[in-house]
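Every protein chain except one is present and positioned as in the full complex.
Chain lettering (A, B and C) follows the sequence in which the chains are written, and residue indices restart at 1 in each chain.
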Amino acid sequence: MSLKQILPALLALAGGLLLAAGWWLIFMYAPTEAIMGAIQKIFYIHLPLSWWALFSFFLVFLCSVAYLVRPGEHLDRIARSCAEIGVLLTTLTLVTGMLWGRKAWGVWWTWDPRLTTALIMWFIYTAYLLLGGLNLSEQRRRMVRAVVGIVAFADVPLVFLSARLWRSIHPAVFANESGGLEPEMKLVALFSVLAMGFFWLGLVLVRCQQLKSQDRIEDLLSTEQNREEQTEQL
Amino acid sequence: MLKLALALARKDLSLALRGAGLVQSILLGLLLVFMFSLSQKTGSLASGQMAAAIFWLSSLFCQTLVFNMLFAFEETQGARTCLLLSPAPVTDIFLGKALAGFVLIFLAQILFFPAIIVFLGQTVSQSWPMGLLMLFLADTGLACLGALLGALSQGQTARESLLSLLVFPLLAPLLLAAISVFAAVFGEQAGEDPTSWIGFSAAFDAIFLAIALMLFRFVYTGED
Amino acid sequence: MITLKHVSKSFASRLLFRDVTASFASGAVHLILGRNGSGKSTLLRLIGGLSRVTSGSIVFAREDARIGYLGHATFLYPNLTAYENLAFWQKAYGQSAQEQAILKMLAHVGLTPFAHSRVGVFSRGMAQRLSLARVLLLRPDIYLLDEPETGLDKTSRVLLQDEILKARADNACILWVSHLAEGQSLADSICTVQKKTLVCRQAQPQVQIETGGRTKDAQKGDEQC
Partner (left out) sequence: MTEPWVLYAGIAVWAGLGGYLVFLAINQQRLARKISQLEQLKLEDNED
């Protein structure tokens, strides 16, 4: 088992342990915020999720641009796995965001710019994942996926801007992390983001390898079928 | 220059007006308007923002149907191959389709607007020139993304559902802008003053027009 | 003049062409033969730039060469009339649609009575003739013909061959995918698709044709690239 194979598992394990440590920090070390009370601690879970979700979609954007410049199967695979994990993390961001909103402001959903952006990103990238359903040839489907990957990411900042123009009652602390947070809070926040990062990287690599072997198997099966067709024709 | 684009737009418009395609999307829009008017208690008037939202929702449905129809024209007898063989650049095809789509959506909206006034009992405030400018900007955005993503499905069977699944969320920012400005047109005291929305929509259109012009040749190809 | 250098094409893990190197001179008819499904049409699509080669390159002597494609698909809009179809395709290829030229071409292919009726009601043969008219109106430099004779009746086939010879005299490069017997007598070179590559050999066209005072043999002398 070369390092390359076990690296993803190692990363996921390290990520898991760091996350566990992060939990301990959240409950034992982080001071409770004066105004909002203990509920503010969801922030340490919410922030890493939304940060890495956005980073996944940024990676999908980069891979899509690279694919259009010089098509390569691996680029499409990375884009697919990042999009998948991005959608997963966005879903969790929405769940934790709503839980926070429910407790802090008594309402499940607030048209706050960040949550609205996450929701719309969730819809766009789920449609991106459904592109597999189109009955196109493999090359065309990858080309289409790359184009959607670019268009989708270009939309994200616009969604955020329009949502802010629309209405905003999200706490100011969100806007400037560094400003409203005490040093200990910042430390815990950074630690959680780092921990989630390990776990995220592990997940992406595991998913990438799985997609790779899946493609290889499908190629083998299709060449097998072609060979059988040829043998029947002769 | 743009000879192919203009010829394509003229041909598409004559085909759309000749067939039942446009009528179908207009009827769907009017149906939406009527259905929403049922949601009002009799006598009470719908809020300006509600009316604006319904207007733009109908336009969005109309856009999906229109662009599916426009790209289906090229698939019936394989005309797409011949268009791609033309010496003109591929973006001319994008511009032709977007122009035809823009005109068709505008035609439909000319019918939607009075229907909203009648069924939802709205009055038009004096800020209607702002509304007209917004209508132009929003329709440009609708046409631009419709042409790019319409080409995506390139006449595949699973086209309607996927196209709207992608186009609706992508157009969300533009819709928010259009709904806010049209709410003001219908007399609501808009929170945000409309000029910032107009600027935002212009930026939205510019960004996606540039992206579409760059990416169209990847989307609309001869590969079948 | 079209030159293919080490062109290979694989489609969804199925290899169609391996290392095809060939050149098609202008002012000549190149007949392409091969089993069904051996990728003859794909070769035309590659040359037309409709699908991308997996490796290798296709070089055109003249960059702005106009390409006329005549195949199974007629590229006609059923809801437009014959006249509107031709007018549209002329404008789409950057030429202004002169009414006279279109009406003359419609007469040439024997469709004058149907000039203003919807193409949707046309028979297969009539649609194919209109498609031929579309290509001839464009006066392309390169003709890509993918079994154009399918669905044509006897007189139209003769018309097709006359047009091919006239085009050859106009120094066009004609690639003709067909399995018609009389095609062989017109061809300057006959290429066959064997074992995923293209094998071409010169052929002696029996049919001599004088156009504009220059006999066929005279053209053989000055080889234009």
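Just so we're on the same page, contacts are C-beta pairs under 8 Å (C-beta built on N, C-alpha and C of every residue); 3 or more make two chains touch, one makes a residue touch a chain.
Values in this document were obtained by computation on a predicted structure and should not be read as measured data.
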item	value
Partners of the unshown chain among those that are drawn	A
Chain not shown: contacting residue from A:G37, A:G72 or A:P157	A:G37
Those residues of subunit A which, in the complete complex, touch the missing chain	23, 26-27, 37-39, 41-42, 45-46, 49, 85, 88, 91-92, 95-96, 99-100, 102-103, 199, 203, 206-207, 210, 213-214, 217, 220-221, 224
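Please note the rule applied: only the chains that are shown with their structure count from here on.
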item	value
Central chain (distance from its CA mean to the mean of all protein CA atoms)	B
Farthest chain (mean CA position) relative to subunit C	A
Distance between the centres, which are taken as Cα means, of subunit C and subunit A, whole angstrom	51
Centroid distance [mean C-alpha coordinates] between subunit C and subunit B, Å	39
In subunit B, residues with contacts to at least two other chains	221, 223
Contacts with two or more other chains, residues of subunit A listed in rising order	137, 139
List of subunit B residues in touch with subunit C within their complex	3-4, 6-8, 11, 14-15, 18-19, 73, 76-79, 81-88, 221-223
Residues of subunit A touching subunit B in the complex	68, 120, 123-124, 127-128, 130-131, 133-137, 139-140, 143-144, 146-148, 150-152, 154-155, 158-159, 161-163, 165-167
Contact set on subunit C toward subunit B in their complex	45, 48-52, 64, 66-67, 69, 73-80, 84, 88-89, 91-94
